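The following block contains the structure, expressed as structure tokens.
One protein chain omitted, others in place.
Letters A and B mark the chains as written, and numbering starts fresh at 1 in each.
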Amino acid sequence: MKTLNIALTGLNNIDSPGPGIPVARALRSGGLDPLRIIGLAYDNLEPGLYMHELIDRSYQIPYPSAGSEALFNRLKAIHEIESIDVVIPNFDAELHNFMRISDRLRTELGIQSFLPDHHSFEMRQKTALADWGEKLGIKVPATRTAFSWSEARQIASEWGYPLMVKGKYYDAYMAYDADQAAAYFYKLSAKWGLPVLLQQIVKGSEVNVTALGDGSGACIGAVPMRKMFITDKGKAWAGITLHDDRLLEIARTAVAGSCWRGGCELEFIKTPDDHYYLIEMNPRFPAWVYLAVGSGQNHPEALVRLALGEAVEPMTHYEIGKMFIRYSYDQIVDLKEYEHINTHGWL
Amino acid sequence: MPLCQGIDFIIINDIKPPIQILLLGARNENEEMKVNKNIAISESGFIFNPGTGDSFSTNSIGQEVISMLNEGKTRDEITQGILVRYEVEKGILEKDLDDYFFMLGTYHIVQNG
Partner (left out) sequence: MLPYERPIITRYNPGITNKFGSKVDYFPFTQIDGVPVKRLIDAYGSPCFVLSERTIRDTYRNALRAFSTRYPKVQFAWSYKTNYLNAVCQVFHQEGAWAEVVSMFEYQKAILNGVPGEQILFNGPDKTADDLRIALQNNSLIHIDHFDELYLLSEIVRDSGKKARVAIRINMDTGVYPQWDRFGFNYENETAWEAVQKIMGQSNMILTGLHCHIGTYMLSTRAYHLAATKLAQLALRIKGQYGHRIAYIDIGGGFASGNTLKGSYLQGSDVIPTMDDYAEAISTALLGSGIPTAELPSLYLEAGRALIDDAGYLLGSVLAIKRLSDGRRATIMDFGVNLLFTSFWYDHRITPAQEFSRHTEDMVVYGPLCMNIDVVRENISLPLLNRGDHVVVHRVGAYNMTQWMQFISMRPNVVLIDLEGGVHLVRARETVDTLNQQEQTPAHLLSISPV
């Protein structure tokens, strides 16, 4: 049987981890045999580069800021060595470029991917999420955009504090007064540009869903989880799968309403009176995606099969009450390896 | 000559030591520089300084320069060694070597002997 060569990014399995290593682990525990996993790394210290039991070989790729053309050329060069069958990008910031070249990857190089189209990608952007949620009947906390601090202050005085101040692409801070809000406004506008978003606080517990859409509206898999403990970076330290049919229903509505193609993570706040507010829809698998595998749904494997054109039956069953508890681990690495990736661009 | 008159002369005298050091670093053709102990350089141009934990990369001509330094060659010998093999004017090479040696010093890879 021909070896399946799968390339993936997101090897930064650090304290705020990327999903690459969990995705690789999911693929290894599926039925895709024989399988070869090729890591694509931005930084030479991404731990996944050195996890040879999971990643067969890794290559450096250009930063998203270098543009889609540079990415395509680099993937082409890697493809000549590795004959990549499927590529799975796992970072938000790189998705735009991958989506842009996905047709060329398929037609010119024969590399498959399974990504949302531009339209569905855009409708879940932070600045558009509230409108989109309204259309689908999904609650989204009141969100307003501000192009200047005076505009933001005006909104804040209508709403009162605390409120969330969010960057156009990333980062969010809770502001308890105008001074804090102003500081965050300037910090976020300097980093991500205008507008800055203001969002009303919704109190409740954070519940998330990792899901996979087939691009035609069907939800191939979805597993809900509640974060049991959160690190100071806001990342889940431990989580547990839930029995929550309403949450799953909302998740399926979001996947169907966007005709989502690929993996995604839906972040909700569940209020004490059982309302669900969609906070964000991340356009890739979450770092905790292996919990879905552990509870019976292998989303990354299903994604690969979909990318290869296989029919995949929707998965509905998962074990309730399965937990993940994240741990960190100090790999011991020889300088030779670090030297090799630095000087040759692959390891 | 204005430089030889009064106050100007004194100022020049005052700053003479640092200027000399600068010139030594940059221009003394017979000066010897030593590659610091334990600096490891691989064939691929990867340099590791075990004293600081820093690592670096250099290009192949940079590698040649470092290996000539290791052989105990002087600046002049290094310059000559490159001039006979590479297509470069002496003035440009000297300027580039000044910069390279300056960076080697900044990164604690060499010390002036």
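Operating definition for what follows: a residue touches a chain if its C-beta (ideal position, glycine included) is under 8 Å from a C-beta of that chain, and two chains touch if they have at least 3 such contacts.
Everything quoted here is computed from the prediction, not taken from an experiment.
Screening A:R100, A:K187 or A:K322 against the full complex identifies A:R100 as the residue touching the chain left out. Here the missing chain is touched by one residue of A:P19, A:G39 or A:P62, and it is A:P62. Across A:L4, A:M174, A:L194 or A:I240, the residue that sits in touch with the chain not pictured is A:L194.
Think of the hidden chain as still there; on chain B it touches residues 47, 54-62, 64-65, 85-88, 92-93, 96-97, 99-100, 102-104, 106-107, 109. Against the chain not shown here, chain A presents residues 41-45, 60-70, 73-74, 93, 96-97, 100, 147, 169, 193-195, 342-343, 345.
Criterion: only the chains that are shown with their structure count from here on.
Of all the residues in chain B, the ones that touch chain A in their complex are 42, 44-46, 48, 55, 57. Partner chain B is touched in their complex by these residues of chain A: 335, 338-340, 342-344.
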